[in-house]
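The complex is shown incomplete by one protein chain, all other protein chains being positioned as in the whole.
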């Protein structure tokens, strides 16, 4: 097999995250390319959650519906995944829990873990079974387990090693019974995959922000965005970042604005519902020309919607957030690398133009993890634009670009006077009509014109000489990319946008070259297609939309593209 | 003269509102058509505020730059209005305050009021002068003053009568000196103007809401929207409305949602900055399918902007408010009549479709007042859509229209279960992908489709067989209408939209019939033109935009239309 | 009526085994039954959190709304239909964090609603971050070196604002909690009841046992009409008192707005005589 898709399914709180964690690490160390993503319910215990781990030779990084190996760890698992189980799915499970279903290969976890002493060891047993089936060296697995549980002390390590042996033993029996799985390893690649880093979207965004100089983050817990705040909190001392859980989202955005005003680099992290409370703050940033970086981890709305699931539904929200007209930038990473580089970039953009910069991700992307060679902290160097002030400093001095030198309190002789009321160049309030007009043009038209000169270009994947053109943004990137490989249609291109606003001036050029343009978005209204229409007048008639709270799968994208191409 | 424009200018707190109030009423009683509007600074005392009162024969109702008679009541007045004063402007003022400027006709208010006993009487003196100049019967004026100050007691009445005499005396002298003004009265009209009602935008919105059955209003004070709340508070007992000042805007919108849930008819009133805090609430209304009526009195942003001035800048905000895709309706009255009827309509719309309905006005429109024959409470009868529930009641039952019967607690045997989480038909939470998809379609696509069948049509003013077509919405209506009359260009039409979203299906038909389409909007980005482009792909290239916080004037519109037509 | 009259069939309760929410659910059903309040006459408005899911698990008119926003919604519901028994329910994060401002002003406004706060001293649904009531020093994924913000004291704040009815309970004692709840619901005006409950999944410190060990009941000698005494008790830290701290009888919001003085019909059932508006327009605006 070229790649296999392993799915673990169990109840919330049962520990499949741990199995995922062990497996992805050890398999990567064993030179497999790894992709993993999870889906989970909005509850702490019970229900049915699942994780898909793809193990493969070629670096593909997307969710598939297909399940090759299913580890059904709770009695609801088979029902939960019924639409994804095919005749080819090999199902493993504890028959004591699942019942005596013929198709199921028994892994008697209850019995084994009772022997070891506690059901918590079923994680290591399961991981052992999988590694055994995949031909991971038992020696290396044992080493890994020893290190993994190092902090828990000798007795726990030993119990887990016992569990590991049980797992490998079981795998051996299963293989002997004739069930074998073979995935080619990636040794033929020019690089050694075991030296790769394995990183999630969440961590890549946080690290990108740190690389961009972030030293302040505030947020109110909200799935799926909390991970960024928790990463920053964990490494607060190491990277000298203030990471503060605020009393509400309004406080969070205003804190971040305050941090920038004082010369820090602040960001906030939230999801749509939390962001809806921040719009007045965004407007303040626009008016006071204070930079701010806003990470929105999208999830399905309206209101509380499906709080742990995925959607690309907050583009409109970011695009039109806050009352009044002012410039902004919206970025939408679709790969782990872009999560890092665009998050880094966001800080330079915000600082340079003194505007709100948005990073739109979603639950799917944040919870994805896969291996990549590394991330380069030097790429797109950090730029700081803070000016030392003189005595006659004017915070909102008119310039040709619309951007005034930005001073900070206590750095120079000048005073930094900002306001969210209409103001003159010094920063004091005014009701003058002429000044008002000039200030609007400064904040809106002039800045936008500048920004349009350095828009981050979309990436054209697939057929460069396309006849059919897919338009997508953010987290669909890798899914569509894999789908393109399956479709092998040389006339099919995929334009993946990493910057959604402002659009590059050349976007129309891409569109008119295609005979058929297809938008693909994980929302109900085609928000990006609407934006393109608003900006260019170009009407994308074909839309592949999804809004059931689940990510697209490679198979679904492939089918839906085919349907449209065959129309 | 066909019409004259009288402008009163003074400091905040000096009492020009009182003069406006007296003058508009007495002049209307004297069978003049009256239009008045004010502009004011964001301060309580000092600065320069002004009120324009137009007195005329034909019912035109719009702001003009032109000043025929200027009453400069403070020393800053002439500077404040310097761009609007022409050679034809007759300036009145107290030379003791203004200095000995040749052009100024002296009205020695300080001297006179010192004689009477207090400077507060300068309001009545000034009103007297103006009425004297306009040939209002002194007898009727005295009767009016007596009634106007009735509650203040005999001595105050007498002082004001003394002031009135002084004013008329002065007028007589001025007329004798050769300065005369003659405006034709409207007696030739089929109706008796003195029987008209004189009503402001503010009051018309509030009365419209009451006519629509509003029995709950919550809001946090914010210019220019507070007037609606204050009207409702004043008449709370009379009309049985709960009118509550909430602790913040978030509370306000959630209260209004609660009121509807319980079977009331709730609305909120705010401006852009306050509304920015309500977006999560809007999203809840969308998800829970709870009706809510939202009045936004627009003012210039971003942030606190110019808090007492005018702009049409919150369309985008209303259009995209709240995370997630769900149906909504946006109305934008442009006349006093429409303020009333559309506000009334809003409640039936909200109730019928169980969605948020927006009423967009602005400072200019709310502060306008003029005479109209009356308003008919019966027009567009109130419809209530509340259903008595049975035992098996399901709050979100699937129907063909997307609209489920809406029960309320305590009315019938059923239980009314609502949630802002994704839910099944009963109202209980679900994570089911198929249900999720159907519910999105119910809330968004199906309801929008229904609504599109009963969109309130735009009104076509001016040339029906147009070659040039102006597109406008809301408060520019009357200004453009008067401008059209001046332009006398039979090929020029004006399509005034009262419902901005969803657009009528036929909008494209109107547009393609024109050789040149011109959008007119009081904002910097052309938000409605952008919406039209997003919906139809039609690019309105010519835009008359204004964003200095002031309303358009008839003259400015005329000039800018001419410029475009002559291009 | 019996508690089982509030049972819902075929429901999948999404709480963790051993969670205090289960006990509170039972307490609520029994309380309503004992007070003879029909599900149809009950409106339970909740925020977002584990605790805010409670209304999905028993029979009532319910509205599971937004994080932190149950109070304004409940306030309006009561003002439109005072015949309903209105409950605003949520967690400590929901009510004291996101919704903090509404509590302050609900106390001032004094609507006749009962505000139940499931205080597990943690954010349950979002998996274990500190809530406003988490104790100093407690470590979480966001407070990696321990909580540094002084815990929020809802009881003291409510007394400081001269609230109408202020109580604390612990789900570990079903009977007493029911008694307190009954009094709170029967009390006219805004009643706040902070209810301690264990969260076995995320709060490993303030366990069922911990609450048992660290609480005691205010005894008969405590005079709930004495504000200073109530305050003294509210800031005790050695052991946390349970019971009714403070009662301050006063007019409710619905009484104060004056719309129910001469006419007891709920506003939602009144029709406005629409010619009244016409008359108003034609007289007042002339």
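All chains are identified by letter, namely A, B and C, in their written order; residue positions are counted from 1 within each chain.
By our rule, contacts are C-beta pairs under 8 Å (C-beta built on N, C-alpha and C of every residue); 3 or more make two chains touch, one makes a residue touch a chain.
The structure presented is a predicted model; accordingly, all values stated were derived computationally and were not measured.
Engineer: One chain is left out of this view; which of A:48, A:113 or A:215 touches it in the full complex?
Structural biologist: The missing chain is touched by A:215.
Engineer: Among B:247, B:316, B:422 or B:446, choose the residue that contacts the chain missing from this document, as touch is defined above.
Structural biologist: In the full complex, the listed residue that touches the missing chain is B:247.
Engineer: Given that one chain is not shown, which residue among A:239, A:385 or A:398 touches it?
Structural biologist: Per the contact definition at the top, the residue touching the missing chain is A:239.
Engineer: Write down which of A:195, A:383, A:505 or A:541 is the residue touching the left-out chain.
Structural biologist: The single option touching the absent chain is A:195.
Engineer: Which parts of chain B are in contact with the chain that was left out?
Structural biologist: Within chain B, the residues touching the omitted chain are 13, 41-47, 220-223, 226, 229-230, 233-234, 236, 243, 245, 247-249, 273, 303-304.
Engineer: What residue numbers in chain C mark contact with the hidden partner chain?
Structural biologist: Residues of chain C in contact with the hidden chain: 97, 100-101, 104-105, 107-110, 132, 145, 148-153, 156-157, 159-162, 227-228, 231-232, 234-235, 250-251, 253, 256-258.
Engineer: Could you please point out the chain A residues that touch the chain left off the display?
Structural biologist: Residues in contact with the chain left out: 195-199, 203, 207, 210-211, 213, 215-216, 218, 235-240, 242, 244, 246-248, 250-252, 254-259, 261-264, 266, 280-281, 284, 288, 374-378, 382, 408-421, 427-429.
In this text, only the chains that are shown with their structure count from here on.
Engineer: CA centre of chain A versus CA centre of chain C: separation in Å?
Structural biologist: 37
Engineer: Distance from the CA centroid of chain B to that of chain C, rounded to the nearest Å?
Structural biologist: Result: the chain centres lie 40 Å from each other.
Engineer: On chain C, where are the residues touching two or more other chains?
Structural biologist: 48, 65-66
Engineer: Could you list which residues of chain B touch at least two other chains?
Structural biologist: In chain B, residues 250, 280, 284, 288, 419-421 touch at least two other chains, as defined above.
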